[in-house]
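As you look at this complex, bear in mind that one protein chain is not there, while each of the others sits in place.
For clarity, chains are labelled A and B in written order, and residue numbers in each chain start from 1.
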Amino acid sequence: MQAQNVVVSFKNIQKTYGGVKAVAAISLDIRKGELVCLLGPSGCGKTTTLRMLAGFIDPTGGDISIEGQDVTKLPAYRRDIGIVFQNYALFPHMTVAKNVEYGLVNIGMRKAERRERIQDILRRVELQHLSDRYPRALSGGQQQRVALARALALQPKVLLLDEPFSNLDAQLRVRLREDLHGLIKSLNMTTLFVTHDQEEALTLADRIVVMNQGLVEQIGSPEEVYDAPASRFVAQFIGTCALLEGNIDGSGLFTSNGGLRLPTKANPGPATVVVRPEFVRRADELATLQAHHARVEASDYHGHVSRLQLSIGYDQLLMDARFPVGMKPQRGDTIKIAIDPGGVRVVPNQV
Amino acid sequence: MSVDLHDRLLSVIGALVRWLVYAMLLLPAIIVVATSLTPGTTLTFPPPGISLRWYIAAWESSLFMNALGLSLKLAALATVCSLVIGLAATFALDRHAFRGRDLIQSFLLSPLLIPTVVLGLGLIQFFVWIGLNQTFAGLLLGHIVITLPYVVRTLTASMVLFDRNLEQAAMSLRATPTTVIRTITIPLLLPGIISAMVFAFVTSFGNVTLSIFLSYEDKITLPVHVLTYVEQNYDPLVAAVSSIVIFVTVLTIFLADRLSGSKPVI
Partner (left out) sequence: MSQTADPRYDRINFIILIAPAMLLLVVFLVLPMASVFRASFYPGTTAIGSSGFSLNQYYKFFADSFYLSVLMETVVYAIITSVGCLLLGFPVGYSLARLPPAKRRVRMILIIVPLTLSLVVVVFGWLVLLGRQGLANNILIGLGLTNTPKQLLFNRSAVLVVLVQQFLPFMILSVMNVVLQIDPVLEQASTSLRARRLKTFAKIVIPLAAPGIISGFTLIFVMTASAFVTPRLIGGPRTHMIGGLVYDEVLITFNWPFGAAMSFILLAVGLGILATVSALIVRPLARGLHVR
């Protein structure tokens, strides 16, 4: 990675509130045009991190720089960032156009140029026909786009988004997510995005920062955090999985405490293994592998698949599978399954 | 669903009480205005005819007109002072969380709960000691003290509803703190500020219980004049003067309601 490509750099950023660590220590570089997502459960410190970058919260320790310039002590209005709030924070006493114009006036842009810029940005978010409306006369989705337009009008170095879809209904959420992704990418906008919704993070982000209790658990591409979780927390927070505790011997064979054996390529020692439900298959689909007899403890129908809770001896597994009509196993049945070794991940045991 | 007889009765009683209350609240003011229009020399209701002769008499009474001028000036000054002081204090309390904040807030509201006779005695005695007795400054200070709680209470209520994200959004759009206050904070708090000013103004303008202790010689407020006049004798002249007080009060409230736009003032 080339240093001049880095737009935002957090160096060991911390924030404590009266002794309680909201953010313990975060170091992160965001490259030009990259869409990075802070993902974690509610209260893990995502908003605090975002607001420290915006300049609304003073870090207790560490440095933040934007394009190489240290901004840690710079007030919010001197940082080149744009932000979209969870509730959008549109100025209720100004029309859509005035909201977008607000920042342009503050940087002393001339009127003609302002008008052009407003036109341009409103066209991009498809709101030009609503430019004289007041925010309260807009739908949630439209408000979100105004907020976005207002932030983008200043062409900031970084765009910050704090749970921008949480106030929208499920259908709209997916559509706006795609629109937003297209817009940000077409502008090559460097973006830091906060969410607690793993699906949102997986579909949008170039890189995901998984946070837990003020700490970074893992930084990686969506594929990395899903396929190679760095911790039990990441494995459980992103997607669904079964966790098995056990030991790995010299040949890489994992033996769970319940007795289930799975081949791995990991080093010997105590280990936790992650098995995602889509890698547990019917034995007839993976005939070359060792089959296990599993007892069905529960089954839920999810439409495209059925999710089964299985027990093999003392070990619990989850399985996503399709069954022909009338063939779906019931609670108490015993079925034969095989585990795809490609889906078995070893997670380092926490110290 | 069958309508319970009890519930029926209750709603009838409720409606009766409401109309009784509205009538009772408005009656004194209506009577005053009505009787002030009499062409005769006695206060009768309903008046035998309609004339403005007592308003002309009031206009020509330098006693009442001077008092009206004083009361308006006093109310305006008290409003401005207590708005400035109260806005600063409410803003500070709103923006800083600390232990004891509720205590300070109650302290700022406490003049509302001090009997005015007691405050009146305290103030004249204290003013005698510090040499402010029988001065306009003393009168004004007293009025600032009693209007402050209205300002603080009204502004606190409107600040609670204020979304702080709006200020941060503005700052992220390169607005300096003074620009934020000028373009976001003040405009959005304006309905609250106007209603605080209305309360302060009408409270000061109509006050008699404290003014009676602090008025002196030629600095006697209109309500105090009306009071002393009514104690001696009452005639349509004082009804006309009282009606002027009513008009000023109603006009202030009405204007403020218009001024603040779509948001209700009170």
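Criterion: a contact is a pair of C-beta atoms (placed from the backbone, for glycine too) under 8 Å apart; a residue touches a chain by one contact, two chains touch by 3 or more.
Note that the coordinates shown come from a computational prediction; the quantities given were computed from them, not determined experimentally.
Interface note: of B:Thr116, B:Ser158 or B:Thr183, the residue touching the hidden chain in the full complex is B:Thr116.
Within the complete assembly, residues 4, 6-7, 10-11, 13-14, 17-18, 20-22, 24-32, 35, 42-46, 84-86, 88-89, 91-93, 95-96, 104, 107-108, 110-126, 128-129, 141-142, 144-145, 148, 152, 167, 171, 177, 180-181, 198-199, 202-203, 205-209, 212-213, 223-224, 226-227, 230-231, 234, 238-239, 242, 245-246, 249-250, 253-254, 257, 264, 266 of chain B touch the chain that is not shown.
Here, only the chains that are shown with their structure count from here on.
Taking each chain's centre as the average of its CA atoms, chain A and chain B sit 55 Å apart.
By the touch rule above, chain B contacts chain A in their complex via residues 163, 165-166, 168-177, 179, 183-184, 187-188. Per the touch definition, chain A reaches chain B in the complex via residues 51, 54-56, 75-79, 81-83, 85, 87, 89-93, 102-103, 106-107, 150-151, 154.
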